[in-house]
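A single protein chain has been omitted; all remaining protein chains appear in their positions.
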Amino acid sequence: MIEQATALFRVSTRGQGFTDISDKVTAWVHDVGAREGLLTLHVKHTSCSLTIQENADPDVRHDLLIALDGLAPRGADYRHSIEGPDDMPAHIRTMLTATSLSIPVIDGAVQLGTWQGLYLIEHRDAPHERAIAAHLSFEG
Amino acid sequence: MIEQATALFRVSTRGQGFTDISDKVTAWVHDVGAREGLLTLHVKHTSCSLTIQENADPDVRHDLLIALDGLAPRGADYRHSIEGPDDMPAHIRTMLTATSLSIPVIDGAVQLGTWQGLYLIEHRDAPHERAIAAHLSFEG
Partner (left out) sequence: MIEQATALFRVSTRGQGFTDISDKVTAWVHDVGAREGLLTLHVKHTSCSLTIQENADPDVRHDLLIALDGLAPRGADYRHSIEGPDDMPAHIRTMLTATSLSIPVIDGAVQLGTWQGLYLIEHRDAPHERAIAAHLSFEG
């Protein structure tokens, strides 16, 4: 019989950059006792986002941030500027990455690949408290 | 006991731009009677897409469209041109944004943040009738 569980994760960020949430999320799936199921994460903001990326070489995250800076530069002529020069680029970067992610759970393991980490990407300059809604449908 | 419901939403667009589908979607979740569950939306096209973005300042959507125009410009030298100069950019913009989204439902509320709206982005110049397939797994 399939059951479900939900949770709200809080993530404190320190300005623009990646926060690894893999351990927090996989610990929850383990605590719930899921053997097989589906995990879904949804970030409740429009100026930070989710991604699954390489967790080995930190230079990868550095280069990803540089890439996002180039794709949604701060200096562009945005109409929406009242929340600061980092806000509109943050919305664009959110649109280009992910707001929700879904990952199967098989044999008790969230099906992340060997080099995959789950990250929240903060796109604003200032530290923020961010919320991620999580859902798990599972059999134990 | 977990149940499921499905629906097909029709969205009429008026050419390139954002259509807010939040009310339509959350009304359906309410009518189905979901107290806890998972909502999934999938747009059945390759020249329009889905995104979750700020619903407060309309200038944000204006700037997002300008950004997409820059990332996938009309004037580029595309091989696929038989459907018009707006078609290939529309495919690229769809690839860079989202075709499917999943959002948990907790305590009867679709877990959109305070400033999050659900949008269909029309990437073609002409008005279109678009279809979104929706799925809800839930307990009432």
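As written, the chains take the letters A and B, and residue 1 is the first residue of each chain.
As a convention for this text, a contact is a pair of C-beta atoms (placed from the backbone, for glycine too) under 8 Å apart; a residue touches a chain by one contact, two chains touch by 3 or more.
Owing to the predicted nature of the structure, the values given are computational and were not obtained by experimental measurement.
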item: Which of B:11, B:34 or B:72 contacts the chain that the document leaves out; value: B:72
item: Among A:96, A:120 or A:133, residue touching the chain not depicted; value: A:96
item: Absent chain, residues of subunit A that touch it; value: 1-2, 36-38, 51-54, 57, 59-60, 62-64, 67, 71, 96-98, 101-106, 111-116, 137, 139
item: Residues in subunit B touching the chain absent from view; value: 1-4, 6, 8, 38, 40, 42, 44-46, 71-72, 76, 78-80, 82, 88, 91-92, 94-96, 98-100, 102, 131, 133-135, 137
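Keep in mind that, in the parts below, only the chains that are shown with their structure count from here on.
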item: Inter-centroid spacing, subunit B versus subunit A (mean Cα positions, whole Å); value: 19
